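Only one protein chain is missing from this complex, and each of the others stays in its spot.
And then subunit A:
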């Protein structure tokens, strides 16, 4: 066992042992390592993309809170990624600076390199956003105003995204009225960041900061101020669309004067109390409507669907595996279960790779799949594995490491025991009839190490 890789316990012997908790929080609870491509579940827990996809394949439940969840609801957690990147970048420095004595060498992190790459390479999720944001620049004047009022709010967290993205025209039309008040309210917000307001110039010139991107501009209709009617599809001024849509709903009969008056009143006087059927949902379908077919490059960024075991034909599974260059028995020696499991693992690897900052090539993924599968198989009949493995030789080679570790543990336990005994004035003799394995033959002296418990 080596100690040259990062572990939260490294911090225990520093002057700020509390950093252990911070590092633990930045670790996936499934693999217990730093997050790799962190994604959040719909219940708000964050895991590595691959870890949670594997868990959901197995149980369809969040491992932390046991809430039922689905892979399609996972969302990238960019905030966690950013925090983690900055943490790992300074980890060595911090550890060196805070260490008290004889600390294992901190690990070499590859994160700064990773950060550079993440700017260049985006996942499909980011890619989509980019398009939306490009579109909004067509609407500069309005976009600018809205950015002012919304950026501080949406900087709270990426999990809020889907909801934010539906904030649209209804509020937009009111921006003249509400922007003043909105800024005042946001001022009191903890998340409020005055820099956001000053970023207007950057926004206009199109040179927005690439990293961080905590703020998100909601979607807008792709072209001009005109909004298509949800019923007949004709383009109308946003101010008129409400009454127009009502007319459409009523079978294109001209509305009664009283209704007309009511509509006019609702749209001009109390814009916040609009009826539920509003045009706020329109931009989305409109955006997808004009979407060009996927290019080959875009297809490489699409997530794969999980499919359904009973509804998928065995031949289709084989075909899909073969298409991706994954090994399948031609003669059909393998059961449907086996090849289905392989396809599922492939889907997990593929989808997780899309969330990654540094996506691997397809070939690398295929290789990874094969390695993990071989490993699983070699582990299953554990007796056979044990026989084949040159155990004694390996044990001989690593004997000293193992013994050092045991000695280390013994000393630690002994030290604690000594402390406890000195506290109780040594009136306590052997309490356990069968002491724990690690304390069995303790007869050394206490270690000088400082251990926080």
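Here is the rule we use: a residue touches a chain if its C-beta (ideal position, glycine included) is under 8 Å from a C-beta of that chain, and two chains touch if they have at least 3 such contacts; residues count from 1.
The rule is short, and it goes like this: contacts and distances are computed from a predicted model.
Participant: Out of "Ubiquitin-conjugating enzyme E2 2", "Glycosylphosphatidylinositol anchor biosynthesis", "Ribosomal RNA-processing protein 43" or "AP-5 complex subunit zeta-1", which one is the UniProt protein name for the chain not included here?
Facilitator: UniProt lists the chain left out of the view as "Ubiquitin-conjugating enzyme E2 2".
Participant: Just one of A:70, A:298, A:329 or A:408 touches the chain that is missing; which is it?
Facilitator: A:408
Participant: On subunit A, what residues meet the omitted chain?
Facilitator: So the residues of subunit A touching the unseen chain are 1-5, 7-9, 12, 20, 29-33, 51, 54-55, 58, 61, 63-64, 66, 371-372, 374-376, 378-380, 382, 385-386, 388-391, 394-395, 398-399, 401-402, 405-406, 408-409, 412-413, 416, 431-438, 452-453.
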